[in-house]
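Missing here is one protein chain; the remaining ones are kept as they sit in the complex.
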Amino acid sequence: MTTVHHHAPREPAPPGYTSHKPDHLDRLHKIEGRTRGVTRMVADDRYRIDVLTQISAVTHALQQVALGLLDDHIRHCITTATRADPVHAEEKLDELTLALHRMLRL
Amino acid sequence: MTTVHHHAPREPAPPGYTSHKPDHLDRLHKIEGRTRGVTRMVADDRYRIDVLTQISAVTHALQQVALGLLDDHIRHCITTATRADPVHAEEKLDELTLALHRMLRL
Amino acid sequence: MTTVHHHAPREPAPPGYTSHKPDHLDRLHKIEGRTRGVTRMVADDRYRIDVLTQISAVTHALQQVALGLLDDHIRHCITTATRADPVHAEEKLDELTLALHRMLRL
Partner (left out) sequence: MTTVHHHAPREPAPPGYTSHKPDHLDRLHKIEGRTRGVTRMVADDRYRIDVLTQISAVTHALQQVALGLLDDHIRHCITTATRADPVHAEEKLDELTLALHRMLRL
């Protein structure tokens, strides 16, 4: 949106992050707009069923971004760790399972 | 419809809406802020697992607002229709089931 | 499965339960079969992605039964309580919100 500097969090460059980043940011900007729309609907006493429909759509869109990020993470971070450092890979896998646990609401 | 008076922040005000409205708006404003936070995290190439944690929290908060609105809707709109007009009540119930269908991702 | 009698879906009887009961039971018997199928797949070391696909299908089918029961419950139990006894209706509505809370994993 504004001047965004990405400092490359790991040596060669943010692995794979950049490839889908514009798409993720685009989706997130739309989600921000839709979230403001939900607030406005409640403020305007709009019919609750219509508000619920919007919330379902926003939640779905957020989960899609989450799946995209998860896919990037597995493809790059997990894959790199697996090739480079088995011990580090184990930690990454534990962390990934915890993230999936949260995403699946378990 | 029935004798439900709730001070109405917008002149007539749908029944029951107003009682929890400040709470819903407060939650939604926080959700807007957290959604912008997620966008910023992606823009800044923050660690994806941390972004996923934030998205899980935002999704959860949105679903909580949805449940609150659903509860208001059943308590006021469905209840009123049930007492006043059986045919209208049937339509409201069909609509409610569809909303639940969407919320449960079925 | 057993000797299930469904009386008239209107006046006496457990209200509304009976109307969709054969459908719910039919779905549940299929879900039982599919659940045994999942166990068998794991026992046979079947490819995990295929097991996950089956589990997703079973979970989806279970949620559909849950939505059907919820719909019956709102249409009959909630509606009856609302017409007959406002205090009892409040309790029913609190209970319903709790059930929705669990179903939405909040």
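When the chains are written out, they are named A, B and C in that same order, and each has its own residue count from 1.
Following the convention adopted for this analysis, contacts are C-beta pairs under 8 Å (C-beta built on N, C-alpha and C of every residue); 3 or more make two chains touch, one makes a residue touch a chain.
A quick note: this is a predicted structure, and the numbers were derived from the prediction, not measured.
**Q** Touch as defined at the start, partner being the missing chain; which of A:26, A:71 or A:91 qualifies?
**A** Checking each option in A:26, A:71 or A:91, the one touching the absent chain turns out to be A:71.
**Q** Can you list where chain A touches the absent chain?
**A** 60, 63-64, 66-67, 70-71, 74-75, 78-79, 82-83, 89, 93, 96-97, 100-101, 103-104, 106
**Q** Considering the entire assembly, which residues of chain C contact the chain that has been omitted?
**A** On the chain C side, contact with the omitted chain comes from 1-2, 4, 14, 17-18, 21, 24-25, 28-29, 31-32, 35-36, 38-39, 42-46, 48-49, 51-53, 55-56, 58-60, 62-63, 65-66, 69-70, 72-73, 77, 95-96, 99, 102-103, 105.
Operating definition for what follows: only the chains that are shown with their structure count from here on.
**Q** What is the identifier of the chain with the smallest separation between its Cα mean and the overall Cα mean?
**A** Answer by centroid distance: B.
**Q** For chain A versus chain C, what separation do you get between their C-alpha means, in angstrom?
**A** That pair's centroid distance is 32 Å.
**Q** Quick check: what residues of chain B touch more than one other chain, meaning two or more?
**A** Where chain B meets two or more other chains at a single residue, that happens at 60, 63, 66, 70, 96, 103.
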